[in-house]
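This is the structure I want to talk about, given as structure tokens.
With one protein chain withheld, the remaining protein chains of the complex are depicted in position.
So that you can tell them apart, the chains are marked A, B and C in the order they are listed, and the count of residues begins at 1 in each.
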Amino acid sequence: MITDERKKNAVRRLQAIEGQARGLQKMIQENRGCVDILTQISSTQEALKKVGQIIMRNYLEICATDSIRSNNQDEIYDELMDVIYKFAK
Amino acid sequence: MITDERKKNAVRRLQAIEGQARGLQKMIQENRGCVDILTQISSTQEALKKVGQIIMRNYLEICATDSIRSNNQDEIYDELMDVIYKFAK
Amino acid sequence: MITDERKKNAVRRLQAIEGQARGLQKMIQENRGCVDILTQISSTQEALKKVGQIIMRNYLEICATDSIRSNNQDEIYDELMDVIYKFAK
Partner (left out) sequence: MITDERKKNAVRRLQAIEGQARGLQKMIQENRGCVDILTQISSTQEALKKVGQIIMRNYLEICATDSIRSNNQDEIYDELMDVIYKFAK
């Protein structure tokens, strides 16, 4: 479960990302400079990364914490390492 | 200037990214698992990276090539290094 | 505390990294091709990343687990998020 506050925060950010994706289409159709477009893509990637961090924090506080408290078998840390190295970049 | 084929390709991908951003909002509101959501965020980031690569290639073939052909002063390579290390990841 | 097996594993890898750093110096002095040198740098970075993963896993299994089990105050997850996003890439 994701907390209500995090849900609202993540959804609001994803709506802004939709807007950025539309804005990028306009920039491309209007022949804006490549470096400007790359800058805007990079800012959209940063925005997505922030959403990922909200979900990652929820994952750590809730899912990973439950698993770690109930036991500490290898598979928990296998999953944790997998999630972290796949998504935290 | 971005070639017409690249414009079409990039715009089509950005429309799909809009759809992914909307789908993510739904996933979050429906309490889908954190790892599923992180996986979908990661796939959206990959999709944005592809758009970035289309623009980067256009930048290299057109803008950077013009500059490199007309002369090779330091500032061209300063810009190129800056663009590459900022956006090619 | 790092487990003995991890210590041995990490130290052995770091000795290999020393060797790669020396090999790179030779490649550069012998005027090897830039792409070959970049490939070797990239392989050295991967080797360092592996060492980082050994230490990260130890951190998660031992330090983070202790903190998470004793309580779940915000600062633990602040640190965890900080460590993960700084070092897991």
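Just so it is clear, a residue touches a chain if its C-beta (ideal position, glycine included) is under 8 Å from a C-beta of that chain, and two chains touch if they have at least 3 such contacts.
Given the structure is predicted, the values throughout are model-derived calculations rather than measurements.
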Contacts of the hidden chain among displayed chains: B, C
Residues from chain C at the interface with the omitted partner, ascending: 1-2, 7, 10-11, 14-15, 17-18, 21-22, 24-25, 28-29, 31, 33-35, 37-39, 41-42, 44-45, 48-49, 51-52, 55-56, 58-59, 62-63, 83, 86-87
Contact footprint on chain B, counting only the chain that is left out: 53, 56-57, 60-61, 64-65, 68-69, 72, 77, 80-81, 84-85, 88-89
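Assume only the chains that are shown with their structure count from here on.
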Chain A and chain B, separation of their C-alpha mean positions in angstrom: 16
Set of chain B residues in contact with two or more other chains: none
